[in-house]
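For reference, the structure is listed below as structure tokens.
Here the complex is missing a single protein chain, while all its other protein chains stay put.
Coming up: subunit A.
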Amino acid sequence: MEVNPPKQEHLLALKVMRLTKPTLFTNIPVTCEEKDLPGDLFNQLMRDDPSTVNGAEVLMLGEMLTLPQNFGNIFLGETFSSYISVHNDSNQVVKDILVKADLQTSSQRLNLSASNAAVAELKPDCCIDDVIHHEVKEIGTHILVCAVSYTTQAGEKMYFRKFFKFQVLKPLDVKTKFYNAETDEVFLEAQIQNMTTSPMFMEKVSLEPSIMYNVTELNSVSQAGECVSTFGSRAYLQPMDTRQYLYCLKPKNEFAEKAGIIKGVTVIGKLDIVWKTNLGERGRLQTSQLQRMAPGYGDVRLSLEAIPDTVNLEEPFHITCKITNCSSERTMDLVLEMCNTNSIHWCGISGRQLGKLHPSSSLCLALTLLSSVQGLQSISGLRLTDTFLKRTYEYDDIAQVCVVSSAIKVES
């Protein structure tokens, strides 16, 4: 890690050690039975070994902490902790020691030292210690610059610097996918992949919505009163493992009308991810604002306000549609036609006029239909004709409904 060795003999020595969390020492258990040649010897040796677990010597994972032996990897969002030690290697008292630690990235230079005051004097074989912490917020090359200035006993002012270069890597790969529901709801699937080299425990993955939306996270269920994660016993991510998180976004009431006619790019919110690795080493990341391309609705939009999700076979049921005039200037005169499919049979009058619909306004329409086929059926067959432009808009597969045999009681 050290880049520039000192050119001249200095009285003080600067040493830096990255403080990742310690690891637990593992043993190699070798046992035998009483009747074997060594008798109790192997077990006795394990009992005498201070690094085995008292009473459970065969357990490989001991309790002894071992200091990190190398720099390791560092990832964006983690905290870089380092021990900085300035030691008086000489046999004279050194005065006015100032230790500064800066972190240089491609974009900025940060001061990390806890104290900026000079130490009056340092006796031989003594040291000045400091532990610095810094939450890494950029990827790429970082340089820790440690500068030491001091005055010798003779009054000579000395100064030296040491540079320690390290790379900050990307810890997670986040991919997002949006699903537009039949209602105004938007579902966000966030796929997160562990790009580090150690197992990762996802402590929190939450979506902070933009002002337009309310969010419901769909990653835990309530079981016996307790909140249980949908990921079950697999509580952690191995390196390169992926996990999908699901969120449901509903536009707030004051924006609900607008959501229907919003075009183009909207800002949904951002993901806030907190994870832990070895012995609680913490990392935190926030994505940038996630954007969604609103689906184009054209001039007229048909959405569903109410629909049951399970219905009985061949029994009529009701749905409520909302028809929105998405244009900004034109008042529309719409005619509704209902076409039957193999499975969907509409009840009521087809071809009726819906009345005048002003721009950016909507009307609700109750419709009745029934299904003659069991299973998951897609509701199709609505046609809206703009009488002025003589343009017909077709609405197929606007929603799904589950049709069950009437032998099964459907809770309404």
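Rule of thumb we're sticking to: a contact is a pair of C-beta atoms (placed from the backbone, for glycine too) under 8 Å apart; a residue touches a chain by one contact, two chains touch by 3 or more; residues count from 1.
Quick note on the criterion: contacts and distances are computed from a predicted model.
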Among "Dihydroxyacetone phosphate acyltransferase isoform X1", "General transcription and DNA repair factor IIH subunit TFB4", "Trafficking protein particle complex subunit 12" or "Coronatine-insensitive protein 1", UniProt-listed name of the chain not shown: "Trafficking protein particle complex subunit 12"
Omitted-chain contact residue, chosen from A:R282, A:R330, A:H345 or A:R383: A:R282
Residue, one of A:Q44, A:T141, A:T310 or A:T392, that touches the chain absent here: A:Q44
Omitted-chain contact residue, chosen from A:L65, A:L110 or A:M293: A:L65
Absent-chain interface as seen on subunit A, which is shown: 13, 15, 17, 19, 21-22, 24-26, 28-39, 41-42, 44-45, 48-51, 53-56, 58-67, 69, 83, 85, 87, 89, 125-127, 129-131, 199-201, 203, 233-236, 238, 275-282
